[in-house]
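Note that this complex is displayed minus one protein chain, with the remaining chains in position.
Chain nomenclature is as follows: A, B and C, assigned in order of appearance, with residue numbering initiated at 1 for each chain independently.
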Amino acid sequence: MIEAINEAMRQEMERDPRIIVLGEDVGENGGVFRATDGLLAQFGEGRVFDTPLAESGIIGTSIGLAINGMRPIAEIQFLGFVYQAMDQLAAQAARIRFRSAGRFSCPIVVRSPYGGGVRTPELHSDALEALFTHSPGLKVVMPSNPYDAKGLLISAIRDEDPVLFLEPMKLYRAFRMEVPEEPYTIPLGQARVVKEGDDVTIIAWGATVPLAAKVAAEMEAKGVSAEVIDLRCLQPLDFDAIIASVEKTGRVMIVHEAVKTGGFGAEVAALISERALFSLSAPIVRIAGYDTPYPVPSVEDDWLPNAERIVEGIETLLRY
Amino acid sequence: MIEAINEAMRQEMERDPRIIVLGEDVGENGGVFRATDGLLAQFGEGRVFDTPLAESGIIGTSIGLAINGMRPIAEIQFLGFVYQAMDQLAAQAARIRFRSAGRFSCPIVVRSPYGGGVRTPELHSDALEALFTHSPGLKVVMPSNPYDAKGLLISAIRDEDPVLFLEPMKLYRAFRMEVPEEPYTIPLGQARVVKEGDDVTIIAWGATVPLAAKVAAEMEAKGVSAEVIDLRCLQPLDFDAIIASVEKTGRVMIVHEAVKTGGFGAEVAALISERALFSLSAPIVRIAGYDTPYPVPSVEDDWLPNAERIVEGIETLLRY
Amino acid sequence: MFDPGKLPVEVVQILDENGNGDERQLAAFSDEWLLRAYREMRRARVIDERLLRMQRQGRIGTYAPFSGQEAAQIGSALALHKDDWIFPSYREVAVCLMHGMPLEQFFHYVQGRLSGKRMPEGVNIFPTQIIIAAQTLHAVGCAWASKLKGEPHVSVAYFGDGATSEGDFHEAMNFAAVYNVPVIFFCQNNQYAISVPYRKQTASRTIAQKALAYGMKGVLVDGNDVLAVYETMKQAVEAARRGEGPMLIEALTYRLGPHTTADDPTKYRRPEEVETWRAKDPLRRLRLLLERRGLWTEAQEDALVAQVNDEVTAAYEAAIASKSGSIVDVFDYVYSEAPTLLAEQKDEVMRRKQRSGVR
Partner (left out) sequence: MFDPGKLPVEVVQILDENGNGDERQLAAFSDEWLLRAYREMRRARVIDERLLRMQRQGRIGTYAPFSGQEAAQIGSALALHKDDWIFPSYREVAVCLMHGMPLEQFFHYVQGRLSGKRMPEGVNIFPTQIIIAAQTLHAVGCAWASKLKGEPHVSVAYFGDGATSEGDFHEAMNFAAVYNVPVIFFCQNNQYAISVPYRKQTASRTIAQKALAYGMKGVLVDGNDVLAVYETMKQAVEAARRGEGPMLIEALTYRLGPHTTADDPTKYRRPEEVETWRAKDPLRRLRLLLERRGLWTEAQEDALVAQVNDEVTAAYEAAIASKSGSIVDVFDYVYSEAPTLLAEQKDEVMRRKQRSGVR
């Protein structure tokens, strides 16, 4: 996946000279995960910038760059550090169009690795997407595989609105997958049915998609037909895809890494209970991080949604 | 309500010399809403501090004060400015206990006015409680009347955890209500049934409670019996009170000022669809701010939940 | 040891409180220029006073007056080119008017209309910033873009003494110096952040010296001396245009009125203090100079005041007469295209509007 992300940026930078890349360690070092590897060498010091260590500064200057004609791709080194830039993201970038009644727009992409399972220190694994889906004006994209990552990132870069592009760190090197060499786009706001099924709908995004898909495949052998939907984008949200599946299966599970309370899963469940209540034959199940700070490496696997918990959840759903 | 808040602080400061008050303009000026009026005069420069203009600084130093034995009450002048302190609140204060495996705790109270309807400039009216209910380690309290404000604030001050105390600006001077002179507490995590009813449950907190109560009273005349629940605290949440009412009425409306998507209403709806699904005889209705930045004064009354929208929502619920 | 007690402090001043100055320095300013500066400052003061009054009458919403700061605002704005970019806070009304904001638009703004937020195309003023110091970073980014594009424009961040305490100010100064971009940090030190006086805001003797933390140059200027402000700003702007990078300017001034119309300054400052500063009024000293040179009369003054008053009335009436936006418009400025769920909300609102008729 990391190569797909790198390629998307490289190809877009070749296409559009207004695109620049900035962030901590994105230059010489090529990013702590090598997402920006080679970009400095190819595009030079006028396009790729190692910034001082200041997240609000990175996003705040990106806004100024964007309103004056550039197309910045900013990196927040780990999503846990985004709290430092909350004002610039949620109160500034998100509201530029509104604040200027359309005179200015703010086409920036903020990339950031997120998610657990890789034994990081504190605040390197938090899934904080729900802070941004509650911030109108921002788009939130969360790919789950290399193919989508490339197509969605290119779309994000070409989008006229600020896009938060959250990359599941655990999946950076988890795949061998052929990704088309030429640039391509995937529209923001279209979910993908990963696997069709009739008994249960599993809704996931980012890091939990491969997990859900794996469990669904295993359940198939046990005679349970689970449909897996990868939202890909939380804002805009492909609500039709959700409803269509819920109407078919009547049983819904939502799986995300963020802490449960107030996670985006709550919004999905609320929307379903608002618009497809009578299609439900079982209570909605959310499998999510527990309502604690992201824990220490030695116990994180028990904290994160895992196969055991998903199977349990499916069993619960099928009991109805 | 502002007097009740002032009195709670004054009485607690008299009781406990470790309590100090800090924030922008809380000293000489007594706060932009006069919440801290008279405190500097009574307690002196060693207890009440006008701080430099820096929200992260206010919360960050409060943390240091708290771990070294003080009990700071910090003011964020308007909740829209809290974005600047997100890291210190959600990643620092909230996690001190966890990060030190219980060695340290962080008993601070962060007071902040929030909410609309009073013709403020941009970012002075945002309801951002959902950012904090998604941040484990924080408690979130939102009073809706002077009596509760005093009792809840005293509880918050005595609490061992960091508490965000959000005061509906619009209600600061909206009441004439007798409040007991002596100090009293209201436990954090207990909802209040504002009005009993059988047909519909209206769940609200903070600024929308009096509105919901007013509409409910009017509907009574039209033969609709609405139960109104004031959550008072979002974290800890009195979930039993919600379930009890839902089981009785089967029809639920949630009313909050925050933008709808990802608001705390989503969590309440999700919890209900998880635990009381089969008690529901109608889809859950959420009346909330629209999914836009908080708008300009000239149109804010049409943006906020209002009586018209609540009545519409009740009618929808009763159609089932 | 870096000891702040040992830093020499100089204040740039050309025209003193009584309108006197070094003749050689004064000679650099043409009569025309002096008249223009005075006229603009007087216009600004009249507008400010009218707005304050209109707010008291309930005709406009909360307003943050700038009386006392005209020299800082007009002097700095006069040194700019139309293509330069301005990043104002709520108090830079005079700057914005000088830089092309139509007065009528400002009335839309203070009446809380969405239309008040849209600067006309070609006017390079960023929307008024409410979050203290957040605009300083935008100015740096904008200047950075100018540099990358090879355009000669300068960006100016306007902010107050209080703003220097925010983390964003610090990050902006640091980025600006590291990337050596053409941005001017223009601080109006009006001695107060709402009720908080300078000495509680920072232990630094001046704001200008804060530039040293970033390897940047800082200048302290008498902010009530429009000549000194203009001259300082012009040099900074020219240096930035030549690629010499950013500069911090501290204009020492005073907010004669309340913080905003919602504020009662008698809670936190004594009338004597205000009087001391009234004696340093920026308009008074320039008028004394003009009068001494025989360039200005009471009659001219009265004519100008009357003319500006008419201008204000006309702008106000035009604003009132124009159609006020409705809640429906709000949905159009969130994304380039409204996502489905947002479009549904817009429909809901439109249905409700139609049903209840235009309100």
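The criterion applied here is as follows: contacts are C-beta pairs under 8 Å (C-beta built on N, C-alpha and C of every residue); 3 or more make two chains touch, one makes a residue touch a chain.
From a predicted model like this one, the values you see are computed outputs, not experimental measurements.
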- Where does the absent chain make contact, in terms of the chains shown? A, B, C
- From A:20, A:54, A:67 or A:152, the answer for touching the chain not displayed is A:54
- Query: Looking at B:32, B:186, B:237 or B:314, which makes contact with the chain not pictured?
  - Reply: B:237
- Of B:54, B:166 or B:215, the residue that touches the missing chain is B:54
- Among C:40, C:166 or C:332, residue touching the chain not depicted: C:166
- What subunit B residues would touch the chain not displayed? 20, 46, 49, 51-52, 54, 56-57, 59-70, 72, 87-88, 91-92, 96-105, 136-137, 139, 159-161, 189, 235-237, 239-240
- Item | Residues from subunit C at the interface with the omitted partner, ascending | 1-4, 7, 10, 165-171, 174, 177-178, 180, 200-206, 208-220
- Query: Given the full complex, what residues of subunit A touch the hidden partner chain?
  - Reply: 24-25, 27-30, 32, 50-54, 56-57, 80-81, 83-84, 119-124, 260-261, 290-293, 295-300, 302-303, 308-309, 312
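The rule we apply is simple: only the chains that are shown with their structure count from here on.
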- Item | Graph class of chain-chain contacts, one of line, ring, star, complete, other | complete
- Message: Using CA atoms only, can you tell me which chain is the most central one in this structure?
- Response: B
- Query: In terms of CA centroid distance, which chain is the most far removed from subunit C?
  - Reply: A
- Message: With centres defined as the mean C-alpha position, give me the subunit A-subunit B separation in Å.
- Response: 30
- Task: Could you please state the distance in Å, as a whole number, between where the Cα atoms of subunit A are centred and where those of subunit C are centred?
- Result: 40
- Query: Using CA atom averages as chain centres, what separation in Å is found between subunit B and subunit C?
  - Reply: 35
- Message: Give the residues of subunit A touching no fewer than two other chains, as numbers and ranges.
- Response: 87, 91, 98-99, 136-137, 235
- Could you say which residues in subunit C touch two or more other chains, in rising order? 114, 117, 131, 167-168, 330, 333-334, 341-342
